[in-house]
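Removed from the display is one protein chain of the complex; every other protein chain stays in position.
For reference, chains read A and B in written order, and residue numbers begin at 1 within each chain.
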Amino acid sequence: MSDPVLEIRDLRLSFPVARSLVDLIRRAPVRQVNALNGVTLALRRGETLGVVGESGCGKSTLARCIVRLNAPTGGSIHFHGQDIFAPDQRHDRRFNRRVQMMFQDPYSSLNPRMTTGEILAEALRVHRICPAGDIPARVAELLDLVRLPKDAAQKLPHAFSGGQRQRIAIARALAVEPEILIADELVSALDVSVQAQIVNLLLDLQARLDLTILFVAHDLRLVRHISHRVAVIYLGRIVEIGDSETLFKDPVHPYSRALLSAAPSLDPAERGNRTHLEGELPSPLDVPGGCAFHVRCPHRSPRCSAEVPALRPLATGGAAACHHIEEIANERL
Amino acid sequence: MTPASPVSAPVPPTRSSRSRELLRAALTKPGLMVGVGIIALSTLLALFPGFFAPHDPNAINVAAMRQPPSLPHPFGTDMLGRDAFSRVIWAYSVNMQMAVLATVFALVIGVVVGALVGYYRGLADIIFGRFVDAIITLPFLVLVIAVVAVLGPGLVNMYIAITLVGWVYYARLMRAEIISQKTSDYAAAGIVMGYSDLRIIFRHLLPNAITPVIVYWMTDMALAILLGSSLGYLGLGAQPPQAEWGVLIAEGRNFVTTAWWLSLMPGIAIVLTGFGFSLIGDGLADLLRPRG
Partner (left out) sequence: MTHDATLRLEVSNLSVTFPVGAATLPAVRDVSFTVAPGEVLGLVGESGSGKSVTLRSILGLTRRYGQIEGAVRWKGQDLLALNEPALRRVRGREIAMIFQEPMTALNPLLPVGLQITESLKAHTSLSRSERKARAIEMLDMVGIPAAASRLDNYPHQFSGGMRQRVMIAIALAVRPRLLLADEPTTALDVTIQAQILDLILALARDFDMGVILVTHDLGVVAQTCDRVAVMYAGRVVEEGSVRDVLRAPLHPYTIGLMRSVPQDVAPRSRLYTIPGTPPGLLHLPPGCAFEPRCPVSDVSCAVSRPDLASFGDGRRAACFRCEIRPAEGATAA
């Protein structure tokens, strides 16, 4: 489980904001949305890495960069040592076969005019996964794999519930026999009981097919359950990463601590003992200098607004990007 | 793991059940049905004019000039004694052909160009945008007349002229639809699956983007008949003695006070056919409108 299959180094992505006529006349500077501000991450074979953070923190952008839906403006992503954005790799569709993505909205991620069978057969045919004659049998196998009834092949997406559509999306991704699955808020739009079914399916498929999964979600309970390791992202940067259970039991970075304590516990007795976070997520147009979290941080010091903290290893095996890790740790003792 | 239970919907939509459902919905729309009826009849007349017309449309009979409507000549006769009814019927061939040939090439070119610039954007899209602005600021008829003036009058040149100008409207519509479809997750899924751009554009996006274009096409066929008749009237389209509604109206215009039926009857044919296409267009727009 240790060799990295995917290595992300210092990934940066900023989108220029369209300028209005008024801006042009005023000669206002070009503004940029800084979605990713230097993400470094390695995905190990067979693991599930959870990515959590608030909306707008860049977690979806990171997922979309990995499957090349967005092109980064800096840094690199290596898949088995190959730079996936190198000019000679860019158009290599074999990469797409090996790294697949599933999307959040079950109602828009399937072509409404193609039946389930056509959606799966197309993936098999384009990538020549199996001989043309075997396609119907393979489609049936895939449906069985995600536990959909056989007659699902003849139906249009319209006929299925949200959870069933996500199963079709998973089947489509699995059709091309990928190594890595990127799940971008895969279960967020589903009801609790359906979420559990899809989570079980993912766990099951991962064990059977030796998949590496990047699980992006805002539901902390689910991420904790499904992940081996978890990365907490704040304004386009990883602020803490580590073993899932350790991180959830004992978060170090002040932001991780605030985020985890804000998730409502199912136990009514735990009412009221939440760490409150001041203010809101700053706009990615205007990321604060130094540590991006310092404007909301209870532990801020002058150093925090001046100097970007690097990810430093923790005694527990994880890493956190904070100037005051030691003081915070002492304070808790 | 629990087995996924079958869908609770009473009729699971497969492709054929979906078309059946659409057909059933179509039958409940009276406007659409009237439109389909008119156009079906017009098409029959256009395909088999000889079967429906009682006389040879070009048989001159100097003994029976400008007769008022009567039983043997329901629309009367023209200044050369030709049967006006038969000429209106034979004109169906020409005018229905106009509806199709003046629009279908524009449709195909417009759909392809619109889909490509909408998908790729970039420089081609910027150039396309300026071109559209330029075309749209000028009146359609004036542009077409200008092209015909260069190419010379006649039906074929008229088709070329209308196509040269008309594709822009289809392309504009298609571009906007493709841009909106491209933001959907299924388009992104196609990219992630490693499908070629052409497959994504034409196999995935186009079927979901084409509806407004088809609706516009129906309206455009009505406009094409109007435009073709206008050019025929002006002497730039179909040429006499060919029976064409615009030509027929032009031939009758000198006798409007004495033989008004000569111009009125082809005029009614134009209005009725145009009405039929418009009804189909409205009906389809209503029928295919995406529902929640």
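The criterion applied here is as follows: a residue touches a chain if its C-beta (ideal position, glycine included) is under 8 Å from a C-beta of that chain, and two chains touch if they have at least 3 such contacts.
Nothing here was measured: the structure is a model prediction, and the numbers come from that model.
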Quiz prompt | Hidden partner chain, touching residue among A:Cys130, A:Leu281 or A:Val308 | solution = A:Leu281
Self-check item: Of A:Asp144, A:Asp210 or A:Glu245, the one touching the omitted chain in the full complex
Solution: A:Glu245
Quiz item: Taking the entire complex into account, which one of A:Val199, A:Val295, A:Val308 or A:Ala329 touches the absent chain?
Solution: A:Val199
Self-check item: On chain A, residues whose C-beta touches the chain left out of the figure
Solution: 48, 54-55, 161, 191-197, 199-200, 203-204, 218, 220-222, 224-226, 228, 244-245, 258-259, 262-271, 274, 276-277, 280-281
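We adopt the following convention: only the chains that are shown with their structure count from here on.
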Quiz prompt | In the complex with chain A, residue positions of chain B that touch it | solution = 1-4, 6-7, 9, 12-15, 18, 184-186, 188-196, 199, 203-204, 207-208
Quiz item: How about chain A: which of its residues touch chain B in the complex?
Solution: 64, 67-69, 93-97, 100-101, 103-105, 108-115, 122-123, 126-127, 147-149, 151, 154-156, 158-161, 163-164, 167, 169, 172, 176, 197, 200-201, 204
